[in-house]
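Shown below is the structure under consideration.
Left out: one protein chain. Kept in place: all the others.
Every chain is named by a letter (A, B and C) in the order it is written, and numbering of its residues begins at 1.
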Amino acid sequence: MSSVFSQYAWLVPAFPVAAFAILTALGRSLSRAGAVIATIASLASFILSLIIAIERIGQNAEDYVGGIDWLRTGAVNISAGYEVTNLTSLMLVVVTLVALLVNLYSFGYMAGDGRISVFYAYVALFTASMLGLVLADNLAILYICWELVGVCSFLLIGFWYQKPEARAAAKKAFIVTRVGDLGLLIAILLLFWYMPGHALDFASIHNVFDTQSGIVSMSITTLIALLIFVGAVGKSGQFPLHVWLPDAMEGPTPISALIHAATMVAAGVFLVVRTFDIFEASSAAMTVVAVIGAFTAIFAATIGLAQNDIKRILAYSTVSQLGYMMLALGVGSVSAAMFHLFTHAFFKALLFLGAGSVIHAIHTQDIREMGGLGRRMKVTAWTFGIGALALSGIPPFSGFWSKEAILTAALEGDHPWLFIVGVVTAFFTALYMARLFFLAFAGKPRGNAEQAAHAKESPAVMTIPMIVLAALAVVSGFVQTPFKDWLGEWLTGEASSHGASGLVLVASIAASLLGLYLGWLAFVRGTLRPDAVSSRLPWLSRLLERKYYIDELYQLVFAGGLRGLGRALAVFDEAVVDGAVRLTGYSVRALGRLNTKLQNGQIQTYGLAAILAAVILVLAIAGRRFW
Amino acid sequence: MFANVPVLSLIIWLPLLGSLVVLLLPGRSGGAIRWAGISFTFVSMVLAFGLYASYLPLAGGGEFAEHGSWLSVPLNTEVMQDTSVTSYRLAFDYSLGVDGISMPLVLLTGIVASMASLASVHIFKRQKTYFSLFLLLQTGMYGVFLARDVIWFFIFFELTLIPMFFLIGIWGYYGREKAANRFLVYNGLGSAVMLLAFLILIATLGFASVQTDGGIELTFSGSYDTMLANLADPNAAAHQAGAWLLSDNLQWAAFILLLVAFGIKLPIFPFHTWMLKVHAEAPPPVVMIHSGILLKMGVYGLIRFAAFLLPAQLHSWSAVLAVLGVINILYGAVLACAQKEFKLVLAYSSISHMGIVLLGIASLNETGFEGAVYQAVSHGLISALLFLIVGSLHERTGTTRIDELGGLARAVPFTAGILLTAGLASLGLPGLSGFIGEFLSFLGLFSTMKALTAIGTIGVLLAAVYMLRSVLAMTYGPLPEKLAGLKEARFIETLPMVVLTAFIVLLGIYPSLLTDLMQHGFDGLLRELQTGVGG
Amino acid sequence: MSMLGSYLTLAAVLFCVGLFGVLTKRNAIIVLLSIELMLNAVNLNLVAFSKYGAQPSLAGQIFSLFSMTVAAAEAAVGIAVLIALYRRKATVNVDEYDELGR
């Protein structure tokens, strides 16, 4: 029952922090040595996380809370604390594992970059922040780490800063997620003043909201839940704040795998899970979560159909899958959401690393310029294929199990519409993955000769992480099957085996297979013309290609609105505010000029002015006494 | 540590001594002048840190207080009417003190002034005059934060005005004279308004009576402690024969006058236009001081006098302050988004950040007050750092216009990195100091005015917009050809950058360093707000 | 008492006439003389008060003697200044004494 290793959990983020400090202090001179240091640090973190997780699995240990006083003022007393639970230990393992693999992979992928140590420093800082986010025992610390992972994401998206697109994408990522952060911040402020004793730690939140004691009124609870959800929406790229995530693909691909697929974007889901008691206390909030999640899932999947950039397709896929997780939470199944988060982390990271491998080889991201890569890059093709199957939900790959869990939860939670949406999304998912896979790896090379010549398998340091992930993508689904709900029990502590629903199994498998088949027909066999839809409904394909014009809308409304307001206020500031200042100065000077006018050199004018003044003075002051 | 050493006086007057020393050095010995200027600045900073080390929050800094009578002039020694008062005197005492509110700001002054002195080594034009004025300015700034007599406060306040006028007017950029004039007249107006309020307070709150054989001797003084004592015990004050009491109307007048006076300094919309010019035209080390410390004198004055001496007014006008704060935040932020000159972006961002201070003050609780001071300190460090970089960049490129710069991360990676860090700190990134001040202020105000706070937080979002827009435009993207040959910052430049960044990070990571200091600083005010006003 | 009123009125009229002269006359000498007129109005006042005032006393007459003497001195200086000025300007027109102030 003791938690021997849990109390050292703070060391898990401490390793990458140390790596970050060393790399920052020593600067660029480290070069590849920096990469080694960072990788060792992440290895250490992974090992420790693994030990903690094993300890917890084996002994079913108690939650461990530790920390130090951090901020003391007046009513506020916030500690920098960490909490080790089954949930967090699971997340620790996922994060450190993916981080470790990405560290390794980047060794090859970033080999030629002069700023490789900067890259590793950023990654180390990100890993540390992400681990801090996972470990945080209260919302304030979580929020801090939440922002820190955001800024690391921002830094890494803009890693190739000389590209204007990277600059724009980084800025967009930061600002759009900040909209969500704002919601979270306000939620924290609300919680602070409504919680008894101004407690912000998760244990107290659990106590207050889980017992349904009504300490916090219903409307406030809903408000808090929704505001927290706004934060999650921003971070996890849910509609309507999803716009940053596809653009974030401007960053190096390992980063897309680590941050924008496996870990950070899942933080939104993690946040909701962490504060799930608040959501559960408000059915309205739950509905909103479910609907937003479902809508995002199908919405992003449809956009993914029409994209041509390999990473963007994967990005929209990520958005869509995160929508699944939200959907799961909205229908009340934490375990399903966490399960999907868990599996998704592996197969999506795998897909991104595979995409990175392809990009590394042929230096293009446009799937229309690829083709036939399967023959030249066997490992990449195989692992990518596994990832694609997992994502598409083909049994027995992990994605199938987790997706099945979600659909089951939706159906059991009496949300048939959400279930249908989920199934349709599964179909779209399989379709765009089939399109992606077949266009890239099957057929003949469509790119130019130079690209074709470059196309060869990546070095082992890149393929090994892919192989590891591929293995995980295959097996990780078995921790929770309809037959043995091991993960859910471990996480929530209650046995809630949902059993196998035939309808769900059939529907999801059918949808996935149908999608794959259609893709095969269109892009391999050629029986279906790929442009069958776009030629008949050009507006629809255009709408999808342009991502429903959301970016343009935001650009017009928010960016344009702000710019317009800024210009208007600038004019106001100059003309009215400063104008008033100038007017004051001018009127004093005008008085002075009046005086200069009086002084024309004529003594009699002076006298006249004086006598006039005297008359006025006498009349005004003495005269009033006489009438 | 400082037993029997008048450490506060030393902190204040050593820079003045330095100023004289610099004046007496031969004009050609540039090295000696720089050396003297920097070392006198550092001595005060070291003393300030020593003070910090030996400061005990619980004791409230009482052991450091210094008091000496300076002058006491007879107002009337002849009995004219039949009262028991035999004589009236007006006393101006030399009175210094430090407490949880001034301690952080003294530290800030030490740090920023020292770093600005290092940044001043590039100034070669009339070096002697420069450093002598620079040191004189420090005397004024330390004095403002340490004075415990309103007249001395005013004197020190004005003492910052004159050196600043010269520093802007002689060493500034093209429009320096206009900026200097604007600065002088606008701030002069502020201090005039402040003086009127102080005189009202002296005449109504600042009296102490001594019973002598002949009768009662009534002494008016600017002593802050006397005022606080009279305020805390209105009944005893009412017994003072002859003195007239602070009526409601007068209290309001004094409060509004103080609000305007410190609002100009802070600045509060619509009194902000002067500081734009100063930001744009003054030499960077001077803007470091200006934006880093001088604006904080407004914060300090507002808390020290408007809040502590007139709690009832603060209480009933907290909503007004909050609205002003929100206006400041949004107005500054929106305008910062529309600027093309980086210095003006920073100027408007200062307006926005000072709005957060107002929110903290309007919260009327300890969290908010401490947030306000924290925000002041943090903004001081961050804007000093930003202007340090501005100076470094301007020296190399001759411009700080956003559209003329780009890709600096390639040309000067270190400077660009620090700039990015400072920008992130400015937009309130957790882990850096800016966040704590914002968080505490918002947290404090949220207890009373939820909707306003929520609107105010939009400023945090806009901060990200304008900061990233400008910083990324300067550092990221392709490097223009004409900037290809830029040289990285020299050691003497990087040192203050690193130090300021270190403090920003330190305060962001471990805020208790500062909040513990302020722990009992607001006790008196909170008591007043609870008992005096609530009842 | 009525006598006093008449004298006072006359003095006031004289004073105003003098003032009017100072303010309007173009000739500098007349301006100086108008000042004398104002002073003389005061003398009349003093003497009238001295005789018909509420508390008649000799002080008024003494005052008026002083005042006359001083007025004479003032006139002398005034004329002297004017002569010096006339030497340079060759005019006694007050309008043309406007070199200063422009």
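As a working rule, a contact is a pair of C-beta atoms (placed from the backbone, for glycine too) under 8 Å apart; a residue touches a chain by one contact, two chains touch by 3 or more.
Operating definition for what follows: contacts and distances are computed from a predicted model.
Student: Which of the following names does UniProt give to the chain that is not shown: "ABC transporter ATP-binding protein", "NADH-quinone oxidoreductase subunit N", "Heterodisulfide reductase subunit F" or "Peptide/nickel transport system permease protein"?
Tutor: "NADH-quinone oxidoreductase subunit N"
Student: Given the contact rule set out at the top, which of the displayed chains would the hidden chain touch in the full complex?
Tutor: Taken over the complete structure, the missing chain's partners among displayed chains are A, B, C.
Student: Quick one: say which of B:Leu199, B:Leu259, B:Val334 or B:Met467 touches the chain that got left out.
Tutor: B:Leu199
Student: Looking at the whole complex, which of A:Arg32, A:Lys456 or A:Arg593 touches the chain that is not displayed?
Tutor: A:Arg593
Student: Which parts of chain B face the unshown chain closely enough to count as touching?
Tutor: Contacting residues on chain B, toward the hidden partner: 70-78, 80-81, 83, 85, 88, 90, 151, 154-155, 158-159, 161-162, 165-166, 169-170, 176-177, 180-181, 184-185, 188-189, 192-193, 195-196, 199-200, 202-203, 220, 242-243, 253.
Student: Touching the absent chain: which residues on chain A qualify?
Tutor: Within chain A, the residues touching the omitted chain are 588-589, 591-593, 595-596, 598-599, 601, 603, 605-607, 609-610, 613-614, 617-618, 621-622, 625-626.
Student: Identify the residues of chain C touching the omitted chain, counting contacts across the whole complex.
Tutor: The missing chain touches chain C at positions 15, 18-19, 22, 28, 31-32, 35, 38-39, 41-42, 45-46, 48-49, 53-60, 62-63, 66-67, 70, 73-74, 77-78, 80-82, 84-85, 87-89, 97, 99-101.
The definition used in the following text is that only the chains that are shown with their structure count from here on.
Student: In terms of Cα-based centroids, which chain occupies the most central position?
Tutor: Ranked by how close its C-alpha centre lies to the overall one, first comes B.
Student: Just give me the whole-number Å value for how far the CA centre of chain B lies from that of chain C.
Tutor: 62
Student: Roughly how many whole angstrom separate the Cα centroids of chain A and chain C?
Tutor: 95
Student: Averaging only over C-alpha atoms, locate the centres of chain A and chain B and give their separation in whole Å.
Tutor: Averaging C-alpha atoms per chain gives centres 39 Å apart.
Student: Specify, in ascending order, the residues of chain C that touch 2 or more different other chains.
Tutor: Residues: none.
Student: State the interface residues of chain A toward chain C in the complex, per the touch definition above.
Tutor: Those in contact with chain C are residues 599-604, 607-608, 611.
Student: Contact residues on chain A for chain B in the complex?
Tutor: Spelled out, the residues of chain A in touch with chain B are 28, 69-76, 140, 143-148, 151, 158, 161-164, 166-167, 170-171, 174-175, 178-179, 182, 185-186, 189-190, 192-193, 562-563, 565-567, 569-570, 573, 577-578, 580-581, 585.
Student: For a test of understanding, state which residues of chain B touch chain A in their complex under the given definition.
Tutor: Chain B residues touching chain A: 185-186, 269-270, 272-274, 331, 334-335, 337-339, 365-367, 370-371, 407, 409-410, 413, 424, 429-431, 435-436, 439-440, 442-444, 446-447, 450, 453-454, 457-458, 460-462, 464-465, 468-469, 472-473, 475-479, 510-512, 515-516, 518-519.
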